[in-house]
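For this depiction, one protein chain was excluded, whereas all remaining protein chains were kept in their positions.
First chain written, first letter: the chains are A and B, and each begins at residue 1.
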Amino acid sequence: MLMTDPKLKLEICYLLSGSMAIVSFALLYQSRMAATINTFAVHALLLGLVVALQADIQAEHNLYLTAAIAVLFKAIAIPLALHFIIRKFDLHRTIEMVVSPGLTMTAGLGLVVVAVMVMRPVTVHSDALVTADLIFAMVVLLLGILMMITRRNAITQVVGFMSLENGLILAMAGVHGMPLVVEISVALTVLVACIVFGMFFFRIRERFSSLDIRHLESDGRVSQ
Amino acid sequence: MAIISESLVQLLQVLLVIGIAPGLTGLIRWVKARLQRRRGPPLLQAYYDLARLSRKEVVMAEHASWLFRSVPYLAFTSVWTAAALVPTFSTSLLFGPAADLIALVALLGSARFVLALGSLDIGTSFGGMGASREMMIASLAEPAMLMVVFTVSIFAGTTFLPAAAEVVRNHHAIIHVSMLLIVITMVIVALAENARIPVDNPATHLELTMVHEAMVLEYSGWYLALIEATASIKLVLYLSLFSCLFLPWGMASANSTAVEVLAGIGIWIGKLGLGGILLAVFETCIAKMRLFRLTDLIGGGFLLGLLSVILMYVFGNI
Partner (left out) sequence: MLDYVLIGAFAELALGILAVAGRRYGAIGTVVYGGCLVISTGLVLDSVAVLAGVGGGTPPTAVLPFGMPWLPGHFRLDALSAFFLLVASLGGASVSLFALGHSRHPGSHAPDAARILPFYPLFLASMTLVVVADDALMFLFFWEFMSISSWLLVLSNHREKGNDHAAFVYLMMAGIGAGALLFAFGLMAGPQGHYTFEAMRAASHSHLLAVGVFVLALIGAGGKAGIVPLHVWLPLAHPSAPSWVSALMSGVMTKIAVYGFIRICFDLDGPLPWWCGGVVLLIGGITAVMGVVQALMEHDLKRLLAYHTVENIGIIFIGLGLAMTFRFNGLAALAALALAGALLHVFNHSVFKSLLFIASGAVLWATGNRNMENQGGLIHRMPGTALAFLIGSAAISALPPFNGFVSEWLVLQALLSGTVLPQWLLKVAVPVVAAMLALSAALAATCFVKAYGIVFLGRPRSAAAADAQETDRFSLAAMFFMAGLCVAVGVLPTPILALIDKATQLLTGATMAGAEGTNWLWLVPISAERSSYSGLVMLVLICLAAGALRLIIHYVLSHHVRRRSAPWDCGFPDVSPNTQYTASSFAQPIRRTFGATLLAARERVTTPDPGDPSPASIVVVITDHAWQLLYVPVAQAVQFAAGWLNEFQNVSIRHYLAFMFAALILLLLVITPWQ
């Protein structure tokens, strides 16, 4: 790292976790599937940056691995896979929401208030920046759950679930000395990968009544 | 001595704002034309337009009242007064203490109030449509702007704009989540208030895009010149406000020399040009939104602004 001032690094961490909370709000606002997935990719990229920075601050080199997983899998691989699913299976491009985006965002604001109220007594003896980090992590988590409940489409619900996980990982990285961070993040990533693959296979079977992947190649004509 | 320099700076600002505004509008139109692979009008076309309109005869509707005739003056002077109070190239303004950020937002609100009334005066449906849509957009954009004002004033500890600019310049204001949020909110508000894409299309008079243009449909001659000048000055005001709050480097202050003031003017014009080019690129890249999608956009901006104010209250100035 070029900057050696630890206070500055903590401030940048605070800024990045705040940006993650903002991107969570942006996720709530989106009305198109492709935009949602791209926004989620940005979310995961920010998470990778925060975790890498925390690895540097805490001198905990395992966290670099978590950061790499976040960037590689959640920012690149899974969004690509989801884009592939949408394109190949011709899914609806717009998202049906349960309530209007305005009401969802207002509910999101209420959840921010809840997060502040909940985390304040817990972090009363900590530094202000650490408190802020944890509050933002709670916000990302709660907004992820809100996104899952206010969406009708399975893919966007998976995106909501993944943003909830991002919040968990952010919280784990923000607290010093949490054990098994890398292991938990790997486990969660494997879980999400299973869900995505599950959707993939479900759609193939439903569309073609068979799990043969040759159906997906060369516009669906299977040579016998 | 300080009074003299402050009043000179104020006078210079008042004149420069009117002088530069049509140039900025011309620059934005030129850039948009080039991006759309057209030659476009010359850069100084806006000045030629204003001169031409001033020479033309005014044609008024039969039953327009004295209110219709006073609206261009009232709107222009309100926006011009507001633009005179925003620090552009220097933070020492003579009339600065007369109005703070909240009064500035309210002055712009009064310009909009009289414009809407003027459009209803004619008694056709175009005026009503323009006024109704403009007030709906304003009813969300003005609170969003007030959220920006609140965040800045809590951060700086004052609602007095030159002082706030000084504070922002001296602290690492960029590294603060609330400031990041209000950059987004302010961009949305600026787009809404200046009737730019995606909120409104300033180039056409079609029904689809009738918000601002429908309100001023009946004005002609020097009334129309005043109203177009008002719109240009408003754009300069918003860009100057943006640069004053988020990019305040390069401004002269109370005890600067004449050279520093001139350098400040140059930097300010550069910032305006850059802002104009970015706005033109943004407008070309994005399409206009449906009217009722706008409430989602501007309402989202308002809620982001509210979030930033809550975070500012909760975290203080970390």
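Rule of thumb we're sticking to: a residue touches a chain if its C-beta (ideal position, glycine included) is under 8 Å from a C-beta of that chain, and two chains touch if they have at least 3 such contacts.
Remember, it's a predicted structure, so these values are computed and weren't measured experimentally.
J.: Which candidate, B:7, B:54, B:204 or B:255, sits in contact with the chain we can't see?
T.: Going through B:7, B:54, B:204 or B:255 one by one, B:54 is the residue touching the chain not shown.
J.: One chain isn't shown here. Among B:80, B:238 or B:268, which residue touches it?
T.: Answering carefully, the residue with contact to the hidden chain is B:80.
J.: Can you say which of B:129, B:247, B:263 or B:289 touches the chain missing from this structure?
T.: B:129
J.: State which residues belonging to chain A touch the missing partner chain.
T.: Touch with the absent chain occurs at residues 102-103, 113, 116-117, 120.
J.: What is the set of chain B residues that contact the non-displayed chain in the whole complex?
T.: Listed in rising order, the touching residues are 54-63, 65-67, 69, 73-74, 76-78, 80-81, 84, 95, 97-100, 102-103, 106-107, 109-110, 112-113, 116-117, 120-129, 131-133, 135-136, 138-140, 142-143, 146-147, 150, 153-154, 157-160, 163, 217-218, 221-222, 226, 291-292, 295, 299, 302, 305-306, 309-310, 312-314, 316.
Convention: only the chains that are shown with their structure count from here on.
J.: Roughly how far is chain A from chain B, centre to centre by C-alpha average, rounded to an integer in Å?
T.: Here chain A and chain B have centroids separated by 37 Å.
J.: Would you pull the chain A residues touching chain B in the complex into a rising list?
T.: The contact residues of chain A facing chain B are 8, 11-12, 14-15, 18-19, 21-22, 25, 29, 100-102, 105-106, 108-109, 112-113, 116, 128-129, 132, 135-136.
J.: Considering only the defined contacts, which chain B positions touch chain A in the complex?
T.: Residues of chain B touching chain A: 172, 175-177, 180-181, 184, 295-296, 299-300, 303-304, 306-307, 310-311, 314-316, 318.
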